[in-house]
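See structure below.
Of the protein chains in this complex, one is absent; all others appear in place.
Going in written order, the chains are labelled A and B, and every chain counts its residues from 1.
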Amino acid sequence: MADQIITLTTDFGTASPFVGAMKGVILSINPAARVIDLSHEIPPFSIRHAAFFLAEALPYFPPGTLHVIVVDPGVGTDRAIFHVSAAGQRLLVPDNGCWTLLAEGHSRPLHVIRLAERRFWRPIVSATFHGRDIFAPVAAYLSLGINPAELGPAVTEWKKLTWPAPARHADNITGEVIFVDHFGNMITNISGACLTAAPAQARVTIGARTEARRVRAYGDAPVGTLVALVSSNGLLEVAEVQGNASRRLSLGLGAPVRVDWKK
Amino acid sequence: MADQIITLTTDFGTASPFVGAMKGVILSINPAARVIDLSHEIPPFSIRHAAFFLAEALPYFPPGTLHVIVVDPGVGTDRAIFHVSAAGQRLLVPDNGCWTLLAEGHSRPLHVIRLAERRFWRPIVSATFHGRDIFAPVAAYLSLGINPAELGPAVTEWKKLTWPAPARHADNITGEVIFVDHFGNMITNISGACLTAAPAQARVTIGARTEARRVRAYGDAPVGTLVALVSSNGLLEVAEVQGNASRRLSLGLGAPVRVDWKK
Partner (left out) sequence: MADQIITLTTDFGTASPFVGAMKGVILSINPAARVIDLSHEIPPFSIRHAAFFLAEALPYFPPGTLHVIVVDPGVGTDRAIFHVSAAGQRLLVPDNGCWTLLAEGHSRPLHVIRLAERRFWRPIVSATFHGRDIFAPVAAYLSLGINPAELGPAVTEWKKLTWPAPARHADNITGEVIFVDHFGNMITNISGACLTAAPAQARVTIGARTEARRVRAYGDAPVGTLVALVSSNGLLEVAEVQGNASRRLSLGLGAPVRVDWKK
């Protein structure tokens, strides 16, 4: 256990000393911990970005890997911090719903503990940096093998993130963009299966009436083409071949997307 | 010793090959070294940013951890490179004062060695990249257990970074912003104790006359409120709740901050 992996996901930014402080606290308690950066560039306070991020990245880790997530606009208030067992992974997360999308997709048992035992925290807890004062030391002690049950009481209520659902109609499906990646590719809440099952004449439109060409891979259309394809997570995605679709269309989170079956 | 931690802090940027080259040099000399990124996004040439960064992040690491800092506008000139023992940590740093703020806050003995023994450097030393040619190999040899005294002579003089001090008057304290973090939170040189000890009617102003509301935690005021609180390092901080105070006020390093005790 002593060389257990601890992943870090924060909105602290890569220029900030806060990530380093967390790594220092972890290594001071368990010098053999293997700290792995997932991202420190979650947009500030963006619980939705974090939710999608966690659902996309965490399931690929070995079962039982410990993930620390500090996207935490409620720091210092009475919002709880949880140890969550979900999707086969273990998370330390603020109670702000950022982890519920990850859990939804998996049938594994869900177990949530509220951090309450201050003996695993730093002696003085600031009102602005629980990443250093609570998340980091608790993660380090967990990596040394303490039982999560020692951290505090089990709870059965928590904040859930409501996620927009697509609407299915007789001859179309309407949905919206739920994530924009670094390339400007826009991932929607519409299942990619809708696209692959759609008849040849079905059309994908984004925004007011911009049509995207249906392809299997980015490289199947010339550079600059706006394309619709199945994303690596199985959702419908709109992209520009070797370009930035989001910037080109000035569209982002919440932009309407529609698959029309009739001509 | 062979698996010793080496942290890296540079202003090279995350897109640059220079960080990779340093990691390669370190691992070629000591394949078991555990290289940990603190930041590669220190603003270019910003010794002040680096100074604050080091003071905030390094003290949390296990005693004796080796930290390599390459924010080095003087590279290739006759500025010295030091091995510094300070604040319980070990640093390889250019002689530009970036480490003196860290050392000031700690009473531990200070020991400074000037790197002079070229046998621990790469055979050919470029005029533009001492990170690869001097810092990285010396760090790797240190992680293998060589005695720092082998690196060169002890010295007793070095550049110090002058840091602005707040001014205390009968019924107010005036200071300035000394660090702006990724969230746009502005950390000042005024002790947070001034805030907690201040009477209820005391007011915090930043810039010409913008008042910030005194709170304990960010979440204690509605989104968008400009707040003053005690930062995680004990200094007075001005922030916008779930916003970017620096951008909103168009204020940054050096902006005046004032705590008034009278009504």
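The definition used in the following text is that a contact is a pair of C-beta atoms (placed from the backbone, for glycine too) under 8 Å apart; a residue touches a chain by one contact, two chains touch by 3 or more.
On a predicted model such as this, the values are computed, not experimentally measured, just so you know.
Only one of the listed residues, A:Lys23, A:His40 or A:Arg90, touches the absent chain: A:His40. The missing chain, though absent from the display, is touched by one residue of B:Leu27, B:Leu110, B:Leu161 or B:Leu253; that residue is B:Leu27.
Of the listed residues B:Pro17, B:Gly105, B:Pro153 or B:Gly234, the one in contact with the hidden chain in the full complex is B:Pro17.
Residue in contact with the omitted chain (choice from B:Phe82, B:Trp99, B:Phe129 or B:Tyr218): B:Phe129. Touch with the chain that is not drawn comes from one residue among A:Glu104, A:Asp181 or A:Asp260, which is A:Asp181.
Among the residues A:Val25, A:Leu58 or A:Val177, only A:Leu58 touches the chain that is left out of the figure.
Residues of chain B in contact with the chain left out of this view: 11-25, 27-28, 31, 35, 37, 44-45, 73-77, 79, 126-129, 132-133. The omitted chain makes contact with chain A at the following residues, 5, 7, 9, 14, 36-43, 49, 52-54, 56-62, 65, 181-183, 216-220, 229-232, 237, 241-242, 244.
We adopt the following convention: only the chains that are shown with their structure count from here on.
Put simply, the C-alpha centre of chain A and that of chain B have 30 angstrom between them.
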